[in-house]
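== subunit A ==
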Amino acid sequence: MALDPKVPGGPLAEKWDRHRFESKLVNPANRRKYTIIIVGTGLAGASAASSLGELGYNVLSFCIQDSPRRAHSIAAQGGINAAKNYQNDGDSIQRLFYDTVKGGDYRSREANVYRLAQVSVNIIDQCVAQGVPFAREYGGLLDNRSFGGAQVSRTFYARGQTGQQLLLGAYQSMMRQVAKGTVVAFPNREMLDLVVINGQARGIVCRNLITGEIERYAAHAVLLCTGGYGTAYYLSTNALNSNVTAAWRAHKRGAFFGNPCYTQIHPTCIPVSGPHQSKLTLMSESLRNDGRVWVPKNPGDKRSPEQIPESQRDYYLERRYPTFGNLVPRDVASRNAKGVCDEGRGVGESGLAVYLDLSDAINRLGVEVIKGRYGNLFDMYAKITGEDPYKVPMRIYPAIHYTMGGLWVDYNLMSTIPGLHVLGEANFSDHGANRLGASALMQGLADGYFVIPYTVTAYLGGTTLPAVTTDHDAFKEAEAAVQQRIDRLLAVGGGKTPRQLHRELGAVLWDDVGMARNDAGLRRALARIPQIREEFWKNVSVPGPKNNLNKNLEYAGRVADHLEFAELLTLDALHRTESCGGHFREESQTPDGEALRKDDEFGYVAAWEFQGVGKAPALHKEPLTFENVKLTQRSYK
Partner candidate 1 sequence: MSTFRRVFSSSVGTKLLIGLTGLAMFVYLILHLIGNALIFAGPDTFNHYSHALISNPLIIPIETGLLLIFLLHVYKTIVNYFSNQSARPTGYAEKKFAGHTSRKSVASSTMIFSGLVLLLFVVIHVKQFKYGAWYLTTTAPSVRDLARLEFEVFRQPLWVAFYALCTIVVGLHLRHGIASGFQSIGFDHPVYTRRLTVTGVVLAIIIGGGLAFIPVWVYFTQ
Partner candidate 2 sequence: MRINLKIWRQSGPDKPGRFVEYTAPDVSPDMSFLEMLDVINEELIVKGEDPIAFDSDCREGICGTCGFLVSGVPHGPEPGTTVCQLHMRHFKDGDRLTLEPWRAKAFPVIKDLVVDRSAFDRIIQAGGYTSVNVGGAQDANAILIPGTLAEKAMDSAACIGCGACVAACKNASAALFTSAKISHLALLPQGQIERRARAIAMVERHDDEGFGSCSNEGECEAVCPKEIPITNIARMNREYFRAMLISRD
């Protein structure tokens, strides 16, 4: 099957306008006759639900949380990018586009990224109109900060709670549509299968997490806005309930998975404190604007930080990257942190941490200013570690944070299953091999507010969709399969908890498919993952009822899917023998240890087609062509 990204013709800057003009429309009076299922209520899902509801479609919105407002977008701290150029510092749509393509290490689709940069300006307008309380200057204009490697200040923020405020804005808009009756919200539902009829996505089967009932819902199109798969690594900054299940089940029904090996490790997380650790907490990398990263010069130096004199400190990012210093992209910062810890210069009890020191900024700007900028982050750090970051430098270490890979989609955000659209982190499209800070929020809202209303309309208006009810055999078959899987989980009755097995999987992925990957390690992981999967199905323990709230049963199902998915992730990492962005292959690096891309060999999107559990998936390639940017090897020296 040839992958057609359906990128419209014409000059880059005109593609989206041209595409919108050429796309089919649906008459306002006819829209309520179309039902659209949206799975997930994060920034992408909630914004899609509200904007499609506003258009008059009949929207069914599902989420696994007890309220749409709790989706994990809420935890994003730092900000949202937009090419507003409010600071008069040289920003433009072209520059945001360029930075994003370059930041993604030339592994994203040009046309998608340009559209993202174009609509970024509308996002801010929309959010402000909703009442999102972005930070303002004294005189009333919006404030911006520079973020994660950008040379311009284009990041809008609401304290350290930008994701929360943007999500609440989208959630409130969605609630408005719920009150109007255009959107029906189904919280506490987990999508467990996609129903494909005549090759078109026509519905979902989900489990009501409160009653345990398996429910069927039919629609004319299905939108997956279910986030990334970072929890495959067990410890990540993702929420505990984040999972790959919806995307994986869609993949098993025929949606190709794009670039699963592109995972992002965030450099500024609070280090692991012990084996009980259930998740990791991110500290916004905006801290790197005012913070300096360092470790002792001498390996094994276990003195407390204030006892280490300036001359014996190694500000290794400033030393190695004089231009960008502490603001190098996430992957570079993460790998360097791992590097110095591998040299035995890590700090803290575990030796798996580096210092992020804001004392210079505190001395320069005063405690009050720092408190204003990072107060809530400092509080969070103090709460978790019991240390006062105003006095002692913070300890940070990288952790899995975001996944650039996801279900493959074309320019219309439609997967290889007609009618199945994938938005936000769940798709693969805009960030290439590495996502820039403050761009995830931008993409989620761009997809939901400004892209999908046009592209799903074009699909509905231009496609013959025969009437389908939930009595269709495909629904019955899907429900039976879901039920059987649940019964199977409950029947194992083994001696290990899903969490133990998940932790084992996570350790394999972190060690061998983590920040730096090599052939031997990846092959080791490929051998190990099926073993854990086998043990899971023989030895997992899932007690408790199925017709009731059973969080362990939910969790077991997600771990089971991670155990299938992890193999694909590893396989993709093994096949891509170049380094790019978040994917660093030790075999492919420059003499001074930087990531070395192989554009001729790997300038494509790897889209994998499911062939059966434990069977090798089929690889399809979407070549990436760059007509508007010149490919350079990234350098942040």
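Behind the choice of candidates: all candidates are chains of the complex that A comes from, given by their letters.
One rule holds for everything that comes next: contacts are C-beta pairs under 8 Å (C-beta built on N, C-alpha and C of every residue); 3 or more make two chains touch, one makes a residue touch a chain; residues count from 1.
Just so it is clear, the structure is predicted and the values come from calculations on it, not from any experiment.
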Open item on the list: Given the candidates 1 or 2, tell me which one touches subunit A in this complex.
Closed with: 2
Open item on the list: Which stretch or stretches of subunit A touch candidate 2 in the complex?
Closed with: 47, 50-51, 54, 65-70, 72, 74-75, 84, 86, 122, 124-131, 133-143, 158-159, 161, 164-165, 168, 171-173, 175-176, 178-179, 185, 187, 210, 239-241, 273-274, 276-279, 281-282, 379-380, 383-384, 386, 449-450, 453, 493, 495-500, 541-545, 548-552
